[in-house]
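Of the protein chains in this complex, one is absent; all others appear in place.
Then we have chain A:
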Amino acid sequence: PPPQLEAEMEEYGAGDLLSEAMCAGARVVVVEDCVEAPAAFVLHLLLKRALAAGGGGGGGAALLALAQPFSHYDRVLRKMGCNLSMHRKSERLHFFDLQGFPGGTQGGAIADSLAQLYSAVQRVVETCRAGENAGRFTVMIDDVSLLEVAANGSADDVLDFLHYCVTLTSEMNCSLVVLIHEDIYSSEDGVGLLAHLRYIADLVIKAAPLSTGLATDVHGQLSVVNKGMLIEQRPAKGQKVWSFHFKVKENGADFFYPGSRH
């Protein structure tokens, strides 16, 4: 990989299998998981990397959290060596507590609430870009399935909101990372959010259990599909699909090919 990319990879995570598969340029990342193989750890890892980018300045993140309160993320990331409270104070991290979204007293249509949420996110991204930070900003949603529930099942409204977030990626040097629970949609009649997201994504990271069942050393398998829409996203080797195993640890995660260890 070219020297600049290599340097970025070093910053982003010491060149492990996940960062190799992702390449620094991916814009819209969809993380799929299921009950047997939850992938929240991927979000935590990507959040840590988003905030760690660059020395002074460069990099920032907005976390739209429907799944957990701030204290949870703070605790988890602290064990991974990332101080969310500090980042929040210094406005590197913008935390949106959406556990009560949209808020029952509003009475307006869900589309309006989502439009307002988007407006807040756009403002945050613009402010961050206006500052000395010219680095990549990351908008993270944990998670889209809960957002759909909050929208009373209206996938169309959620997709409209997500579309606007996607426009941020092309206009403002921004990445979008969303988590979706794949097993919720598998038995649905009609086409759900999942199919649409797979089309929108530049990169799909899918966590699944091992076919052989539970194991202490291996928690599951991760498939990464890098569609490589733009030239800078193209993986160095030209490979588009990556498949490897993972083990979640307190301070992060290990990624390794089946049969090997580290």
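Criterion: a residue touches a chain if its C-beta (ideal position, glycine included) is under 8 Å from a C-beta of that chain, and two chains touch if they have at least 3 such contacts; residues count from 1.
Rule of thumb we're sticking to: contacts and distances are computed from a predicted model.
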Name of the absent chain as recorded in UniProt (options "Elongator complex protein 5", "Leucine-rich repeat cysteine-containing subtype", "Small ribosomal subunit protein mS29" or "6-phosphofructo-2-kinase/fructose-2,6-bisphosphatase 2"): "Elongator complex protein 5"
Absent-chain contact - pick from A:Ile110, A:Leu146, A:Ala208 or A:Ala253: A:Ala208
Selected from A:Met86, A:Ala215 or A:Val241 as touching the chain missing from the view: A:Val241
Listed residues A:Ile180, A:Val225 or A:Ala253, member touching the removed chain: A:Val225
Residues belonging to chain A that touch the chain removed from view: 37, 115, 118-119, 122, 156, 159-160, 163-164, 167, 170-171, 190-191, 195-196, 199, 206-209, 211, 220-221, 223, 225, 227, 239-241, 243
